[in-house]
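All protein chains but one are shown in place.
Take a look at chain A:
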Amino acid sequence: MESPLKNIPMDVQLELQDKFEKVSKLLNEESKLDPPNNPYRSKYKAQTILNEMKTLITYHMDDLASDDAERPRIHAMLGSVLLNLGVTSLDVEELSTGEEQLNNCIDTMEEFRLHPLCIIFVLNALNQLGILWSERDDPKRSLELLGLAEQTYKDFKADQQGASKAVSPYDLFSTSDKKDDGEENLEKTHTLTLYYLAQVYGTLGHTLKSALYCHNTLRRQLESKEFDPIDWALNSATLSQFFATHNGFKEARHHLAAAQLILDRHKETLDQQEESTEEKDAKLERLNHRSADVSRCWAKYGLNLLQMSQSRLVRLSNEDAPDGRIPPCVEDGSLTLRNLAVSSLISPDEVENLTFPSLELDVLETCVTDKPANVFEEARPIFLNAKDWLDKAKQYYTMENHASDAVEIMQDTSRLYQSLIFFEDDEDRQSKMHKRRIDILEEALGQLNPQFYLPICRQLWFELAETYTEMFEIKRQKMRSSDEGPTPHSLHKINQLVAKGVQHLNNFIQSLYAKGTKSLPEVIQEELVRPLLLAFFYLGKLYREFIVPDREVQLRNLNNSIDAYKFIVTYCDKHESAKNLMSAELGICREMLELLPLKLRRLSEA
């Protein structure tokens, strides 16, 4: 409790304290019960009282000497009132008034902005102004104000060096002994500043900056110990997805391990609790659900790591290493977040320690590497780890109860195999893995009712067509490089694979047929234009991959191929917007349409 003020009569001080408590109650409790036809009733009441407080304080402030020791406190009181007035004005949509009041608040305390009595109000006012300008679609202004808040906090910490603690608004007006924790209030306010900064950076497109601030927000939540464990774990795991897709595998793994640890601890706590079964069930359900989500994040981590390893090797083999030797990856700077930081004009040091020092994560982190794989032996453990996580997630996301999630997990499993295939040299084993993919995807497709899951079915048709094509290419390569040349068996197999690819693409195309017809509508839904045209593009190629001796069949396939290209060209000619979607492919289609009929003629003349 602060000692009573000399400059303000005691009765006024008590009145102020009383009014402050009333306002707090109105804003924090009663406003939530305002009727829909008068939603701001409590807030308007609070405004009246705050204005009265403002008058009282201002009245006594005028007489103060410039060196009076009580000045900071009285300024802080006025600042507090102005802050509340400003926030309330914003709440009742009187934005300009609110802005003015908030600015007044800051002006009032300018002199004492780093004073323990004022700091919380200054930071809050800046935060509020930041929000206001963000709502006015001026994120840069918002960034300035929030940046100022961040800096002010830092200055305060440097200035005070822990000597004196920030004072809470409650204590400011309080005449009693009860003490509120001002320090905690300050830290919470700063956490909000960081959180708002994360959002503003996001809005401005500085994603890495935004991610850094999200991490800091998470870290501060952790340290404050005020967080919902499941929410926190989920957020950390989600943030790991950002890092994993920006080559920050070390950071991604750390965030995943943290999420895992928090969930494990939460599970222990739950297990110990003796509650009514229903409530516990609900909590367990939520835990299981979100644990499955974190598992899926882990799996995505592995998948991303494998995919990045692949693209890295491809890039390396394109760049140098003419002797086929792969340089050690450890020093590969392009594969860390630092590189991204440099390109985002952020000091690399800022991304150095994106960790949660308060958590012991070594054990969880050693389960899987954060380095890219160079050879099959290195890729395999990553694959196995990711597949384990997917299997775990599948236990919650069952086909019966969570059809689309279950299918997504199956799709991820297929992608994992696809990534591992890159590291596998043996064609037969490659084929086998493709076969696994096909089995998985076809199983998923077989169980889904297209009436409800049409978009997923479309994806599956597409992916299956791709997988069959990849498998076909392996078989063809094998046939070509074999000494024995094509055998009836290998030809049959190849034609079978091509036919399956064609079939799935046709399924996809037919799913777009106009209601009750057997033809495509004149205009295709925008998001599906490119997929549809791509399907035709793939078809055009696949139809020419059949190996048949019968000239009639050859002609038919070639005609089908021509028709596919024709559809693309015709559609693009009719719809200008489609041209841009197919910029890379359209030229090829046109050339094909020029050349293939000649080939067709030659074939039919031969």
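As a convention for this text, a residue touches a chain if its C-beta (ideal position, glycine included) is under 8 Å from a C-beta of that chain, and two chains touch if they have at least 3 such contacts; residues count from 1.
Heads up, the rule we're going with is that contacts and distances are computed from a predicted model.
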{"item": "Per UniProt, the name of the complex member that is left out, chosen from \"Aspartoacylase\", \"Cation efflux protein transmembrane domain-containing protein\", \"Kinesin-like protein\" or \"Actin-related protein 2/3 complex subunit 5\"", "value": "\"Kinesin-like protein\""}
{"item": "Listed residues A:T88, A:S142, A:S309 or A:N507, member touching the removed chain", "value": "A:S142"}
{"item": "Option from A:K165, A:R286 or A:K579 whose C-beta touches the chain left out", "value": "A:R286"}
{"item": "Candidates A:N7, A:S24, A:Q307 or A:N506 - the one touching the absent chain", "value": "A:Q307"}
{"item": "Residue of A:K19, A:R219 or A:R296 touching the missing chain in the full complex", "value": "A:R296"}
{"item": "Touch with the omitted chain, as defined above, among A:Q199, A:Q260, A:S309 or A:N507", "value": "A:Q199"}
{"item": "Touch with the omitted chain, as defined above, among A:Q151, A:S358 or A:Q525", "value": "A:Q525"}
{"item": "Footprint left on chain A by the chain that the document does not show", "value": "32-34, 36-39, 93-96, 130-131, 134-135, 137, 139, 142, 191-192, 195-196, 198-200, 202-203, 207, 210-211, 214, 217-218, 221, 231, 234-235, 237-239, 241-242, 244-246, 278-279, 281-283, 285-286, 290, 293-294, 296-297, 299-300, 303-304, 307, 399-406, 447-449, 451-456, 458-459, 462-463, 466, 469-470, 508, 515, 521, 525, 527-528, 530-531, 534, 537-538, 541, 584-585, 588, 591-592, 594-596, 598-599, 602, 606"}
